[in-house]
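Yeah, one chain of the complex is gone here, protein chain that is, but the others are all in their spots.
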Amino acid sequence: MQVPAQFQYEKATSVAHALSLLGKYGPESRIVAGGHSLIPMMKLRLAQPQALIDINEITELNKISVEEHMLYIGAMVRHAELLASALAGEHFPIFHDAEKLIADPVVRNRGTVGGSLCQADPSEDLSAAFAAVRGEAVIEYGEGRRIVPIREFFAGPYETAVGDAELLVGVRVPIRSSASAYQKVERRAGDWAVAAAGAELRLEGDTVAEAGIGLTAVGATNFHAPEAEEFLVGGPATAERFARAGEIAAEHCEPVADQRGPADYKRHLAATLTARALGAALSRWHGRHQEA
Amino acid sequence: MEISVTVNGEVHARDVEPRLLLVHFLRDELRLTGTHWGCDTSNCGACVVWLDEVPVKSCTVLAVMADGHRVRTVEGLANGGGLDPVQEGFRQCHGLQCGFCTPGMMMTSRWLLDHDPDPSEEDIREAISGQLCRCTGYENIVRSVRWAAEHEAAEVQS
Partner (left out) sequence: MTTTEETPMGFGRMHRKEDVRFVRGHGNYVDDVTLPGMLHGAVLRSPYAHAKILSIDTSAAEAHPKVRAVITGEALAGLNLAWMPTLSNDVQAVLATDKVRFQGQEVAFVVAEDRYSARDALELIDVDYEPLAPVVDARKALDPDAPVIRDDVEGRTDNHIFDWETGDKARTDEVFANAEVVATQDMLYPRVHPAPLETCGSVADMDPITGKLTIWTTTQAPHAHRTLYALVAGLPEHKIRVISPDIGGGFGNKVGIYPGYVCSVVGSILTGKPVKWVEDRSENLMSTSFARDYHMHGEIASTKDGKIQAIRVKVLADHGAFNGTAQPTKYPAGFFGVFTGSYDIEAAHAEVTGVYTNKAPGGVAYACSFRITEAVYLVERMVDVLAYDLDMDPAELRMKNLLKPDQFPYQSKTGWEYDSGDYPRTLRMALDLVHYDELRAEQAKRRDAGELMGIGVAFFTEAVGAGPRKHMDILGLGMADGAELRVHPTGKAVLRLSVQTQGQGHETTFAQIVAEELGISPDDIDVVHGDTDQTPFGLGTYGSRSTPVSGAATAVVARKVRERAKIVASAMLEVSPDDLEWEKGRWFVKGDPAAGKSIQDIAMAAHSGLELPEGVEGHLDATCVYNPPNLTYPFGAYICVVDVDAETGQVKVRDFVAVDDCGVRINPMIVEGQVHGGLADGLGMALMQVMAFDEDGNHLGGSFMDYLLPTSMECPSWRLGETVTPSPHHPIGAKGVGESATVGSPAAVVNAVLDALKPRGVRHADMPLTPAAVWCAAQGHPFRTDLAIT
């Protein structure tokens, strides 16, 4: 089978240790978390880092918690842990929707939230989910930490705001009264998205007070659809308006044809899935508020 | 580098290259060839073993990452001389043909039953959805896991 080229390996025991190792090995080093994106790339020898800094033993990065009205998800939280987290699901069911469709159960046991975001694959699901709910990346560097909105986190395909001497330590999402959902079309279970959309809604009466739309695999800038969000806010939450929001979102996408489908199909999916995700979020909103 | 991995309850210390994949550590270093591999991209699941408490794809884990951890493979599934109910289920229900995916399928199934003793057909299908079988069309694998669930339940009752 394919095997990686040689590299040096260090096990970081704390965030500070990881940062110092990053400093020591410089830009040719890579952080490895679950390794389910990086190791296959290394086997194909598309990635040949000189050093790997393993952060799997940093238990402080492994927690899901609520702090200061924010849901905090550590970078080393495994996909399976996020999927199993009642806390995360209670506030943001979108994460459970998305996680159910990310790779497969065994990969989810190993792959991490931080690893997926830092891979910045243009078809990554969590990027769209966090974009929809306006998450914030928590990045540490030698002197401290900085917060970067997920909507500003991605510098392009496979590029993020995390600098050479920095480490993504977690993602946080302000908790507010809202409902969210995620919809994905894949060719087969476990495949990357042909297209997917996440949506978050907060209503005041029947009026949309806040809307978040995340999109992946369809060439949406920074995985979100600001024009469609803007259209929705202030109007009634109806199927017709959701459909129109989907169309607006689709108009601003730049999907690329590949073996998952031609561009017009993906654009069509962007519209359809946006509308469906909004509809699913609305059902959850009503469900929650009827219960209350 | 020096690593020490507890495999099926036995500690194994070896000096390995950092790039050595866990699947090769098990197969080539320890000669535990029951763990197979079938792709390079963590899609097929032939290489599934437990790392500590969870099934992982050992073709996408470095052996050095398992340093100080526990690994359980198909060779560690049988309890003494007797087969694990999952192994017996696969035999009873014709859950295997060529046998290549079988160890990985059984490791995941064992984990599933440990966490959900009475899984539905859908639960089982979901649990093994990251593991390919080219022979069985999955039907008898699902039945094998159900067989194991039912026989474990019966054992508990008796």
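Order of writing sets the labels: A and B. Residues in every chain begin at 1.
Everything that follows uses one rule, which is that a contact is a pair of C-beta atoms (placed from the backbone, for glycine too) under 8 Å apart; a residue touches a chain by one contact, two chains touch by 3 or more.
Bear in mind the structure is a predicted one, so any value in this text is a computation, not a measurement.
Between the chain not shown and the residues A:P27, A:G142, A:G234 or A:P262, the one that touches is A:P262. The hidden chain makes contact, of the residues A:A75, A:A179, A:V194 or A:A237, with A:V194. Screening B:A46, B:L113 or B:A149 for touch with the missing chain picks out B:A46.
Chain B meets the missing chain through residues 17, 19-20, 24, 27-28, 31-36, 38-41, 43-44, 46, 73-75, 77-78, 83, 87-88, 90-94, 96-103, 106, 121, 124-126, 128-143, 147.
Where chain A meets the missing chain, the touching residues are 1-3, 5-6, 45, 104, 185, 187-192, 194, 257-262, 265, 268-269, 272-273.
Note that in this section only the chains that are shown with their structure count from here on.
Averaging C-alpha coordinates per chain places the centre of chain A 29 Å away from that of chain B. Those residues of chain B lying in contact with chain A across their complex are 1, 17-19, 21, 23-24, 37, 39-43, 45, 48, 51, 54-57, 59-62, 64-65, 67, 108, 126-127, 129-131. For chain A in complex with chain B, the touching residues are 1-9, 11, 32, 35-36, 39-40, 42-44, 52, 54, 56, 80, 103-107, 109-110, 189-190.
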